[in-house]
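Just one protein chain is left out here, and the rest sit where they should.
As written, the chains take the letters A and B, and residue 1 is the first residue of each chain.
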Amino acid sequence: MEASAARAPHVRPREAARAGGRASTAISVGIISTFLTVVVVLPIAALVWESHKSGADAFWQAVSNPLAVSALKLTFGAAFIVVLINIVFGTVTAWVLVRDDFPGRSIVNAVIDLPFALPTIVAGLTLLALYGPRSPIGIDVAYTRTAIVLALCFVTLPFVVRTVQPVLLELDTEMEEAARSLGARQTTVFRRIVLPNLLPGILSGAVLALARALGEIGSLVLIAGNIPGHTQVVSVYVLNQIESGDPSGAAAVAVVLLGASFVLLLAVGALRFFVTRYERG
Amino acid sequence: MAKRLGLRAVALGYLLVILLAPLVMIFYRTFENGLKPVWDALSDPNTVHAFKITLIATAIAVPVNTVFGVLCALAIVRRRFRGKGLLNAFIDLPLALSPVVVGLALFLLYGRTGWFGTWFADHGIQVLFALPAIVLATIFVSVPFVAREVIPTLRELGNEQEQAAATLGATRWQRFWRITLPSIRWAVIYGVVLTTARCLGEYGAVAVVSGRVEGQTETATLRVEDYTLNFNTSGAYAVSVVLAATAVLVLVLMTLIKPREAV
Partner (left out) sequence: MRRLLLLALLVPVACAVVGAAQAHQAGTTVNLVAYSTPKPVMQKLISRFGYTSAGNGVSFSQSYGPSGSQARAIAAGQPASIAFLSTGLDIDTIADAGLVGKNWNKAPYSGIAADSVVAFVVRPGNPKHIHGWNDLVKSGVQVVTPNPFSSGSAKWNVLAAYGAARKSGMSDHQAVQFVTKLFKHVVSQDTSGSNAANTFFSGKGDVLITYESEAYSAFAAGKQGKLIVPKPTMLIELPMVALKDAPSAAKAFIAYAHAPKQQAIFAANGYRPVVKSVLKRPNLASWAKKYKTGPTFNIRDRLFGGWLKANRVWFDQNTGRMVGIERVVGG
C-alpha cells in the first residue's frame, strides 16, 4: 500500500491553489536565479569574456597547447576513477553507517566530513607524511598518478556518503521486508528495490565528487609532483598560466574544463531524470 | 550475517586508508613537539583574529546557502519551469572551478580594472582584499551542498502528505514548516554540516582575494599556510585540528536539534 502511494499520480490541486502555485514558482525561481547570477554566473561570465579577449585564435592556441591537453586528459581520467571509487565505497559506507551497528559507529559518522573541514594544505601535508617517502607504513606513492587519485579520494570522501545517508534514513523498509518475506534473496532485494531508490542520492554525490575532483588543487599540489605532461593536473597548469601573466590563456583552459564539466553535469542530470522516470513508469 | 560483516569490513577498510589513518597522523603531528607550540600558535592574536574572520565568513555563507539550497531543491523537485536542467547543472559548477580560477574571476569582476571595480572604488567600498571578497569566495565554493543533499531526499519522499494537508486547508507556510522541513531534516542537517566544513576549510580562492593582511584579512586557513611557510608544523596542524573539531561540533549540535513534529 505504501509502495503504491509512493508511486501514485499527483492529486490535482484546486484551481486557485494552482494559480498561486505558479506565482510562487515564479518568485522562487526569481530569487534563486538572482542569487545564482550574482554568485555563480557573473564570475563565470567574466572568465568566458577574459578567455576570448585576445580573439578566437589566441583561445585555440591556449587550449591546444600539448601540455594543456595532457593536463586535461589526466584530470578527467583521475576524476572518473575517483568518482567510480566513491560510488562503490561511498554507498557501502553510507549503508554500513545507517543499517549496521558497531562500536564507534557514531564517531566514524562524525568524522566523515573532516577531509572537508581541513585546509587542503594540511590534507596534502598529511597524505605526504603518510603515503610519501617517509611513510610510517612503508607505502610510498607520492609523485605518481596514484597519489593524485589518493588525494582526490580524500577530499571527495564525504560526498556520496552524505548524499546517500539521508535517503537511506528516510527509506521505507516495508517493501524490502515484504520482498524478503516473499522469498527474495538479499542481493535481489538490494538490486531491485533499494538501489533504484538510492540512485538519485548516489548520482548527486557522484556529481559533487566529479566537480570537486576536476577543480581540486590544494591537496594535490604537494603530493602529485606536478611534472608537466605527466602528473600536472589542469588546476596546476592554469595556476602556471596565471602566474606567468597570461590570465586569458588561463581563463581559456578553465573555460574548456568548465564547459566539459557542464556537459557532464547536464548528462548526469538527464540520466537521473530518465532513471526516476523509468521508476515511475 | 557474513554479508553484513563483509560490508562492514569493506567500508571500514576504505575509511581506514582514506580517512582514519590521516586523522591519526594529524593528531600525532600536532602534538609531536609538545603542547607549547600548539598553545603559542592558538593564542597568537593574529590567529585568534583569523578564527574570527573564518567564523564570520562561515556564519554568513552557511545560512545564505542553506536557504538557497532548500529553495532550489523545492523548486527543482516540486515545480515545473523551463531551464530546470540548466539550473541543476549550474548549481554544481562552482565546485568544478579551481580556487585559483575563482580568485581570477573575482579579480576580473571587482579588481581595480575589473567590471565593477571602478564603481565600487568610486563609492568607497572595498570589495577585494577585505571581508566582502572573503565572504563572496566562501559562498561561491559552498553553493551546491544543501541543494544536493535535499534534492534526492525530496524526490524519495514524494509530496502526498503535503497534498493531503492542502486538501485539509493547511496554508503553504504551515505545510512547509510542519511537513516538508521535518521530513528533510537529515538532508538539511548533512547539507549544513558539509557547507560549514567547506567554509571552514576553504583556502585557495580566499588566498587569492583576501590580501592576507595579518590581523585583518587572514582566515584560519591562511594562518595554516603562514605557519607552513615558516616551517612551524605544530602550529599549522594545531589550527587545522581546531577547524576540524569545529566541523565535528557543528555536526553534533545539528543532530541534537529535534524538530517539534517527529516524522
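The rule is simple: a contact is a pair of C-beta atoms (placed from the backbone, for glycine too) under 8 Å apart; a residue touches a chain by one contact, two chains touch by 3 or more.
Computed from a predicted structure; not experimentally measured.
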Residue among A:35, A:76 or A:143 that touches the chain left out of view: A:143
Candidates A:39, A:67 or A:141 - the one touching the absent chain: A:67
Contact with the hidden chain (one of A:77, A:229 or A:259): A:229
Touching residues on chain B - with respect to the absent chain: 53, 55-57, 59-60, 63-64, 66, 107, 111-114, 117, 121, 126, 128-129, 131, 135, 177, 207-208, 211-216, 226, 228-232, 257, 259-260
Hidden partner chain, residues of chain A it touches: 61, 66-67, 70, 125, 128-129, 132-134, 142-143, 221-222, 225-230, 232, 236, 239-246, 249
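Operating definition for what follows: only the chains that are shown with their structure count from here on.
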Residue numbers on chain B that touch chain A, as the complex places them: 3-4, 7-8, 10-12, 14-15, 18-23, 25-26, 29, 68, 71-72, 74-75, 79-81, 85-102, 104-106, 108-109, 114-115, 136, 139-140, 143-145, 148-149, 151-153, 155-160, 163-164, 166-167, 172, 183-184, 186-187, 190, 193-194, 196-198, 200-201, 203-204, 220-221, 224-225, 228, 233, 236-237, 240, 243-244, 246-248, 251-252
List of chain A residues in touch with chain B within their complex: 5-6, 8, 10-11, 13, 17, 20-21, 24-25, 28-29, 31-33, 35-36, 39-44, 46-47, 49-50, 89, 92-93, 95-97, 100, 102, 108, 110-123, 125-127, 129-130, 136-137, 150, 153-154, 157-158, 162-163, 165-167, 169-171, 186, 197, 200-201, 203-205, 207-208, 210-212, 214-218, 234-235, 238-239, 242, 247, 250-251, 254, 257-258, 261-262, 265-266, 269-270, 273, 276
